[in-house]
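In this view, the complex is presented without one of its protein chains, the others remaining in place.
What follows is subunit A.
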Amino acid sequence: MKVSVALLLELGVILAALSLLGALARRFALSPIPLYLLAGLALGEGGIAPVPAAGPFVETGAGIGVVLLLLVLGLEFTVPEFTVSLRRHLPSAAVDLVLNAAPGAVVGWLLDLDAAGILALAGVTYISSSGIIARLLSDLGRLGNRETPAVLSVLVLEDFAMAAYLPLLAVVAAGGTWRQALLGVLLALGAVLAAFAVSYWWGHHLGRVLLRLRPDAEQLLLRVLGVTLIVAALAEAVHISAAVGAFIVGLALTGEAADRARQVLSPLRDLFAAVFFLAIGLSVRPETLLPVLPVALLLGVVTALTKVAAGWYAARREGVGRRGRLRAGTALIARGEFSLVMIGLVGVRQDRLGALVSAYVLLIAVAGPVVTRFAGTRPALRAEAARKGDTRVAAEQGQGSGTAG
């Protein structure tokens, strides 16, 4: 076996740089996703440093990153949470879908993109980043707030809608007919419902099989990852997208099996998801970014407002007051990982689309958390929250210095 010095070196430097960027982002209580994206843009063709040796690895890793992102998302899903969300917030989910997919679709149409491009852009503006937002709500100490269940319910339903949407996008992107697309969606929804049924009635048996002979972390990792990759490959083969396959595996696992699987998979997910964001950045040529910036900015402002409206509506259904509605709306603004998953799915062969979405996610993944931090909070309370944030971060890092508040 021959070890490529160039590969190790390039990869090592990249990961070290990502870790620095990630630490920087956390310091300002921001998501590292936009910074990973920026790192990808800075590297590669047309960037400051080409990475010829690490390129193929990043490309392969990106695919695994998508699979792991969706697998862990599925592992976090539980049937009762989904049914409760559905019962209380189906109208909110509908409002959210219509208000937020429309701006993306309209801009895609105005930019003269093809069907796959329009569909992808609609998905990009629709789906909020549950990863960024869940963390944000916790960091801002908002888990106790009255509007928070509404926000989380909308996120759960969005994630579920993605399971229907991804196969549609996959088929349309592959140039399939609408009938094939419909078939793909039905197949995916059927598989998701089957996974729900398995999880609900036989989840414990499945868990027992998975945890048979008390596997150590290594065994469990190999088992879950092996099964997931096989199912993802099968899903890809029948055109319902590997991502949906992974999501289904995640859904089917519940209870202790899901908890343990999440524990062993999370570090791996973090690594490969970072590689995926990097790959998206790498595939976009930096000089294409500037021309699309005005459009991205406009789309960002419009879709920020439509998300606020959707969150406002959802929070009002819970009987929350005006300030809480504003908090709910602004919390939902951030888009991130799943918007990028969609763009990864259609491929960035459409140069303009890749650049537009990268710029859009860069803007909105940074702006969303910043806006919600200052929206609908009493000034005294904000100071309090900042102080709390400080002590917690200090305790974690073993050093007493202030973060942004």
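In this section, contacts are C-beta pairs under 8 Å (C-beta built on N, C-alpha and C of every residue); 3 or more make two chains touch, one makes a residue touch a chain; residues count from 1.
Here is the rule we go by: contacts and distances are computed from a predicted model.
Asks: Name the absent chain by its UniProt protein name; which of "Spermidine/putrescine import ATP-binding protein PotA", "Cation:proton antiporter regulatory subunit", "NADH-quinone oxidoreductase subunit J" or "Electron transfer flavoprotein subunit beta" is it?
Replies: "Cation:proton antiporter regulatory subunit"
Asks: Which residue, A:Ser85, A:Thr125 or A:Thr330, contacts the hidden chain when the whole complex is considered?
Replies: A:Ser85
Asks: Looking at A:Ile14, A:Leu152, A:Ala188 or A:Leu265, which residue reaches the missing chain?
Replies: Looking across A:Ile14, A:Leu152, A:Ala188 or A:Leu265, the contact with the absent chain belongs to A:Leu152.
Asks: Could I get the residues of subunit A that touch the absent chain, sorted low to high?
Replies: Subunit A touches the chain not shown through residues 76-77, 80-82, 84-85, 130, 134, 137-138, 141-149, 152-153, 155-156, 320-321, 323-324, 327, 377-378, 381, 384-385, 388, 392.
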